[in-house]
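Sharing a structure with you now.
Yeah, one chain of the complex is gone here, protein chain that is, but the others are all in their spots.
For clarity, chains are labelled A and B in written order, and residue numbers in each chain start from 1.
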Amino acid sequence: MAEVTQLIHHYLRHNKKFPHVLCPGCGHGIVLGSLVRSIHQLGLTKDEVVLVAGIGCSGRIAVYTDFNTVHTTHGRALTFATGIKMANPGLKVIVIMGDGDALSIGGNHFIHAARRNIGVTALILNNNIYGMTGGQSSSTTPQDSVSMTTPFGQMEKSFDIVELAKAAGAHYVARSTVLHVKLLDRIIVTALERPGFNLVEALTPCHTQFGRKNKFKTVVDMYKWYKKNALPLDALAKLPEAQRNARVPIGIFVQEEAHSLEDRYVMLRSRLQEGAS
Amino acid sequence: MKASMELQRFELRLSGLGGQGILTLGKVLGAGLAIEEGYEVSQTQSYGPEARGGASRSDLVISSHSISYPKPEQLDLLVAMSQEACNLYYRHLKPGGLLLVDDSLVKQTPTNIYWGLPFTSLAVQKLGMPQAANMVLLGALAHFLPFIQPRSMKKSLERNLSPRFLEGNLKAFQLGLTHARKKYPDAQEQWTFS
Partner (left out) sequence: MPSKVKKPNRRNERAIFALGNEAVVEGALLAGCSFFGGYPITPSTEIAEIMADRLPRLDDGVFIQMEDEIASLGAVIGASLAGRKAMTATSGPGFSLMQEHIGYACMAEVPLVIVNVMRGGPSTGLPTSPAQGDVQQARWGTHGDHPIIVLSASDVHECLEMTVRAFNLAEKYRSPVILLLDEITAHTREKITLPEPGSFEIFTRIKPSMPPEWFVPYEESMRGVPPMPPLGAGYRFHVTGLTHDVHGYPTSRPEEVQNLMQRLFRKIDQFFYDIQFVEETACDDAEILVIAYGCVARSAHLAVVQAREKGLKAGLIKLKTLFPFPRPAMEKLMQHCRVLVVPEMNMGQISREVKRVNNGRAQVRTLNRVDGQIITPGQILKLLQKV
């Protein structure tokens, strides 16, 4: 416990007024804890870390941390992060977004950040709903589930963030739930260590806005659902094919090496300067 | 050698079809006049879908003094590299303004007072390069316009166009200059400057 307290004192802002905005049972705090542990484990300094956040519950996480924090506009966090990283590749740029943030309003920026392999770690906190505005459907709200804007059930199909990131060319794609904290820590550490665009999707429950309307009596039921349905890729492979569809695969989906955009830019510059001299 | 001249406001339009190199010509001519000859020049151009196949136009206002209004109002010289351009812009010539056409392409001039040289067929027949017609025209302009020194235009060619095409372009330029001198030895005396 003492160790946790130390981390809190070191990495969270002392002069920021609490209480925080997150509801009881929300998984966002778990992601924040995981992120802080990962940064600590890697020995990154607070000065070199830039935490860029979008709009929504996830967007409010940044302000509590004692890094360079930029709370941006809805859906556009990756664009700010792209500018920051290109302007100063020495910074460790981490982007926190929600599902509505990253995939609905920011979907275009998301696929392009993945395509251009800009050196940022993108953390998407997927709770399948717009939490802060009161529970409207997002592009990851599962088909048929109920939200304030889909009172008769979501008619549209939802995005699978992992599949989308893969298709857009991301070189590192991983997913965990906030229940699988060790996996979450591990994939965030790996993502932070690697060059280029790294995507980590964290499934996190929103009981207040999603669970209550979709037959989860308590938030604990949502964690239980993760426990039952989220399966590591190797375990999933052992299941009979008919049972796989109902499960949510977690783990590392893509891990490839490639130069980041900012590295390529440095190479371009030296090529041009050689040509000029 | 031509004398340096004081110009009040000389308005020139290069017109033709997209692909004839009108815009490139405008830039080289303008840069030659502005940088090598030291005039003030405002060069504007028609810009849009028409720049890719339809009508194409580059306008220059040339003066020894600073230029306020950048567009031509009444042309001193209209160069038409297509029949359509000739038809369309002839009415913009000021009274006493002069018309120069590519007479291998413009078969019908609205007036009998004009200068004509077959820029395009010269480029095709003598150089085998239809796309060099604009530089043949530039050579001719270096003769027709009393305030242009041929060597300034050659310098401008060197500075503004790819070195890969320089030799061909210089050949085309010389071709135009020679033909213009031969056919219109007195051209420069026909100007009345307001």
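A few notes on this one:
Basically, contacts are C-beta pairs under 8 Å (C-beta built on N, C-alpha and C of every residue); 3 or more make two chains touch, one makes a residue touch a chain.
For clarity, every value in this text was computed on a predicted model and none was experimentally measured.
Residue B:38 is the one among B:38, B:54, B:96 or B:185 that touches the chain not shown. Touch with the chain omitted from the figure is made, among A:31, A:81 or A:97, by A:81. Touching the missing chain, out of A:90, A:151 or A:240, is residue A:90.
By the touch criterion stated above, the residues of subunit A touching the omitted chain are 15-17, 46-48, 50, 52, 62-63, 66-73, 76, 78-88, 90-91, 108-109, 112, 265, 268-269, 272-273, 276. Annotation for subunit B: contacts to the undisplayed chain at residues 3-7, 26-27, 30-31, 34-45, 47-49, 64, 67-71, 73, 146, 193.
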